[in-house]
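Data block below; observations after.
Only a single protein chain was left out; the remaining protein chains are all shown in position.
Our next item is subunit A:
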Amino acid sequence: MYGNVIDQLIDALRVLPGVGNKSAQRMALHLLERDRSGATRLAESLVEAVEKVGRCAQCRSLTEHEVCAICRNERRLADQICVVENPADLYAIEQAGSFRGKYFVLLGHLSPIDGIGPEQLGIDQLVERLKNGYISELILATNLTVEGEATAHFIADKAKALGVEVSRIAYGVPMGGELEYVDGGTLNMALQSRKSL
């Protein structure tokens, strides 16, 4: 509609999540009409990121270095590992700000029907890490979905076999949550995993 190059740009922008034809068109026109320098910056950073960013050799999270900043940070507790499904989960925990240990990112969860098994999740790599280093606690922070639970149990069995202490993040009512609006499943879980005061 606008000519080859512009159409190509609109089409390319649609790879972004949540961006359809209309938004892509708006973004393209904005970049070309109002912010050319921004567009150059965006293009350069995209190319640079795609070229340089890979997986951390220790935790499988995204990084431009061989080992990511969290794994290299000596002030973080090296004997506590938190296992998460995705880099987005890692960033969520980092933003929450209270965890001082290190991470391991699975990049998915066990799903036999999709053919995703322990090999695809790097569980062997995690087991090696548990064998080699002194790890006092493995915190399983996979999602509270059925697949996330299955993954947590599978890893817990492996870690226990190596004599590592394993814990699972707690289930229950969210902060500021009113019981009236919490679904039945969550309430049951919250009651089952209640704490004595």
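Heads up, the rule we're going with is that a residue touches a chain if its C-beta (ideal position, glycine included) is under 8 Å from a C-beta of that chain, and two chains touch if they have at least 3 such contacts; residues count from 1.
Definition applied: contacts and distances are computed from a predicted model.
Chemist: Which listed name, "dihydrouracil dehydrogenase (NAD(+))", "DNA repair protein RecO", "ATP phosphoribosyltransferase" or "Cytochrome b5 heme-binding domain-containing protein", is the one UniProt assigns to the chain that has been left out?
Modeler: Answer from the record: the omitted chain is "DNA repair protein RecO".
Chemist: Quick one: which of A:Ala49, A:Ala92 or A:Ala161 touches the chain that's been left out?
Modeler: Of the listed residues, the one touching the omitted chain is A:Ala161.
Chemist: Out of A:Met1, A:Val15, A:Ala96 or A:Ile113, which touches the unshown chain?
Modeler: Final answer for the missing-chain contact: A:Ile113.
Chemist: Residue by residue, what part of subunit A touches the chain that was omitted?
Modeler: Listed in rising order, the touching residues are 17-18, 110, 112-118, 145-146, 149-150, 153-154, 157-158, 160-161, 181, 183-186, 188.
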